[in-house]
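Take this structure first; my questions come after.
A single protein chain has been omitted from the complex, and every remaining protein chain is retained in its original position.
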Amino acid sequence: MTGTFDRTDPEGAIAAMAERCSNWGRWGADDVRGTLNFLDEAKRRDAAGLVRRGVAFSLSQPFDMHGPQKGWRRRTNPVHTMLDTGTDAAAGVQGFPHGIGGADDVISMPLQCSTQWDGLGHIFDHGIAWNGRPAGEVVTSQGDQVTGIETVADAIAGRGVLLDVGRAFGDEGELPDGFAITEEQLTATIRRQGETSRVGRGDIVLVRTGQLTRARREGWGDYAGGPAPGLSFTTAGWLHRSEITAIATDTWGFEVRPNEFDDAFQPLHQVAIPHIGLFIGEMWDLDALATSCSADGSYEFWLTAAPLRVTGAVGAPVNPIAVT
Amino acid sequence: MTGTFDRTDPEGAIAAMAERCSNWGRWGADDVRGTLNFLDEAKRRDAAGLVRRGVAFSLSQPFDMHGPQKGWRRRTNPVHTMLDTGTDAAAGVQGFPHGIGGADDVISMPLQCSTQWDGLGHIFDHGIAWNGRPAGEVVTSQGDQVTGIETVADAIAGRGVLLDVGRAFGDEGELPDGFAITEEQLTATIRRQGETSRVGRGDIVLVRTGQLTRARREGWGDYAGGPAPGLSFTTAGWLHRSEITAIATDTWGFEVRPNEFDDAFQPLHQVAIPHIGLFIGEMWDLDALATSCSADGSYEFWLTAAPLRVTGAVGAPVNPIAVT
Amino acid sequence: MTGTFDRTDPEGAIAAMAERCSNWGRWGADDVRGTLNFLDEAKRRDAAGLVRRGVAFSLSQPFDMHGPQKGWRRRTNPVHTMLDTGTDAAAGVQGFPHGIGGADDVISMPLQCSTQWDGLGHIFDHGIAWNGRPAGEVVTSQGDQVTGIETVADAIAGRGVLLDVGRAFGDEGELPDGFAITEEQLTATIRRQGETSRVGRGDIVLVRTGQLTRARREGWGDYAGGPAPGLSFTTAGWLHRSEITAIATDTWGFEVRPNEFDDAFQPLHQVAIPHIGLFIGEMWDLDALATSCSADGSYEFWLTAAPLRVTGAVGAPVNPIAVT
Partner (left out) sequence: MTGTFDRTDPEGAIAAMAERCSNWGRWGADDVRGTLNFLDEAKRRDAAGLVRRGVAFSLSQPFDMHGPQKGWRRRTNPVHTMLDTGTDAAAGVQGFPHGIGGADDVISMPLQCSTQWDGLGHIFDHGIAWNGRPAGEVVTSQGDQVTGIETVADAIAGRGVLLDVGRAFGDEGELPDGFAITEEQLTATIRRQGETSRVGRGDIVLVRTGQLTRARREGWGDYAGGPAPGLSFTTAGWLHRSEITAIATDTWGFEVRPNEFDDAFQPLHQVAIPHIGLFIGEMWDLDALATSCSADGSYEFWLTAAPLRVTGAVGAPVNPIAVT
């Protein structure tokens, strides 16, 4: 479906799309890695060959009180406090011998507060999680008992491809809020950017919309949950067919907001996570990398995006490192 | 100094060693990256060439309530709680449209609780931080204002070298607690392991002692802060001279415990961090990688160890990924 | 039932006791206050007349890292960190005008970590909460939607009565772990202490076992969840019949541990909270008050035990204040 759908019937559209795109059982009934199965050792080995200059980019936003969260769904910005400080050490109140002093710190934060991966336990469809499991048996108050992010702690390192849809279709490199990126536009961006942008099995696709660029300039506004450019619901087929291993964007929620139905909430998530088994990255900072890719004319690179190994997490913060 | 020192005078020994090993000013008065300056783009590019098979290893311990912390210095294990669950979604109490359900989570943890990097603001010598700055001007209750971990968010990706001192000098691959690893033993381990183990400028050196292997088998005991194998104070000269960019171990505190003075606390830290400007990794899980290296006969690999980008952090959790 | 029961059939014993003691519907189908309904304004007014000397006692344990929790069920001790400090202020790094400096702090803690009230949403019987409501409709990941502790924020102030069973039946004022306090022993304690100890409708009964006294002397050991003196399962009838408004003890779990069935977990809770609608206080420090009562020969006092007003909490920390 790249065409039209009934705006008044998200439930029907989602059900139809889910049926078309389902990967349930594709890697066995016990599978917990979803589309990460596409990223095999051969692909990882080849991807390492993309390092030509040795320049590294962090694709993480800063984790601090100045982030985008405003409390919705109890998502706050990280609170970072000190257990010991240099002022204490300088004041001589730490009680250590031979002049050693130290500083320690602690953090309290939602795992979905900033640059992150959605795990496969993050979204359910009618009470069913990835691979057809009952959500209530997968994610309890104890966390994700089956598809916790720790199950993919070692896996997300491979070929990254940047699709700078912002530069391809936006004014000054930025798509407006509400802009629904279609499969045709993804394809056109690939064509425009050239051969290094081809997308295939096992790739980690990074879609830059430019919304973060705008938020950085103008303030967060409703970045966390409000209107945003993002993938159209209709790209589900492409996400499935292309056999990519993951996709990440520079927006809060990956898909276009407002969503493309009259009354809906993240319908593409409802297909992508529980049915496709796709790993989705959100709130990545792609700007410096995009500038570099544009200058080089090359949009592929080695990417390591290792989630913090929190047992049972339904998502995890990450500091993705691209090396060109 | 690889020889003897006065066990009763840690302060004098530290001062002497600090003077011999100081890198203050080496990269300018404004430097905040210390030994990461040794890891340049050429070295990073060459390191990517070490990927031969495409096998990835996470070197992170799990972040959960079953970790080693017991409350000392208010260091606790991570507390991971859910903001939304699958049981809620299955019970239909989430209030979302078209059958979508979700799970979110939150974490509260010391940044030094498990697999981590010590930042340059973590340790002071007589109230002085890295590069000669007053500790009280560097790390306040607001965090590290100068050398926060965010300053090196993009940098720690390069050549990793495993020195499996546990296998080289231990019984069954494990050094006993209190075993002080000397420069001679590091050198002998390199010689034993062969050419792929050579250590030089810009390398990230991983020293496996086997203590974590033991803790995994026997329980944590005093892993967090108690007796442990680790680097001898006398290796400071080697750490400085070898121009490595970082060093990490599978123990709580990197250096041997009890420390080698009658009354002391982490004297090697007091030289390594504020004077050498060295990045130290602790509580890494090197076992699977070590088994692989031993089987391959190759001890070098591509290593990405990107700290969580917490603004102002004096250290940070990390999920290091080695690719062979 | 003050007699015998089948140690092998907790489920049957609980069901029988629950039927005998149920207060469901007693205060209407919408009731959220349970036995707090017994504490009316007349009783509260009379209780204020018990203040004779004006001496106040805090019955709260300290909330800090030195508390009894060891991580079971992710219950940790409170982690208290500073957002600003006096050392910062003294170092002049706070940036405020005219010499003002400040200190702020933050806490992270389970609501059940120390001196507390169990709310009516804390325990369920076969998925049913107080007054017969389905547990899944009462307590979700969003908290207690019906009987959150805020519903009784203003209510718990009235007549307190101390029953010092430790002094009455223990050696040196302390009952041994595993000591099951029976109705007969409660009655005998009242008789022994005299007229000021009579217990009736609307009273807040404090039962001192002496276990905290022992833990304070010998260390926490298994105070949190291990063997303890406490109320026998057989006291459920008395708890119901006496029409008390609340009961609190100096132990972790109010009822005797190990529990009095072969394989059981807190069976008296399963009757007292969802069926009687009783408010239970745990980990109170009754020692100073008990010494005073013993010296005075008077065991009644004015008691205010106002839970922290956390919306949706299933329990809450409290600093109870007794005034004699």
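Chains here go by letter, A, B and C, matching the order in which they are written, and residues are numbered from 1 within each.
The rule we apply is simple: a contact is a pair of C-beta atoms (placed from the backbone, for glycine too) under 8 Å apart; a residue touches a chain by one contact, two chains touch by 3 or more.
Here the structure is a predicted model, which is why all the values come from computation and not from measurement.
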Which of C:F57, C:W238, C:F279 or C:Y299 contacts the chain that the document leaves out = C:F57
Of C:W238, C:F254 or C:W302, the residue in touch with the unshown chain | C:W302
Could you tell which one of A:N23, A:N77 or A:T209 touches the chain left off the display?
-> A:N77
Touching residues (missing chain, whole complex) on subunit A | 65, 71, 74, 76-77, 79-85, 87-88, 91, 93, 108, 136-137, 140-141
Can you list where subunit C touches the absent chain?
-> 10-11, 14, 40-49, 51-58, 60-64, 66, 73-75, 78, 80-87, 89-92, 96-112, 115, 121-127, 129, 134-144, 150, 153-155, 157, 261, 263-267, 269-270, 302, 304, 306-315, 317, 319-321, 323
Determine and list the subunit B residues touching the chain excluded from the picture.
-> 79, 81-83, 85, 87-88, 90-91, 93, 106, 108, 141
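Rule of thumb we're sticking to: only the chains that are shown with their structure count from here on.
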State the superposition rotation angle between the two copies subunit B and subunit C, fitting on C-alpha atoms only and giving a multiple of 5 degrees from 0 to 180.
-> 180
Please state whether the interface between subunit A and subunit C is built from the same residues or different ones, using more than half shared residue numbers as the mark of same.
-> same
Here the gap between subunit A and subunit B, centre to centre from mean Cα coordinates and rounded to Å, is 27
For subunit B, which residues are shared contacts with two or more other chains?
-> 74, 80-85, 87, 91, 108, 136-137, 140-142
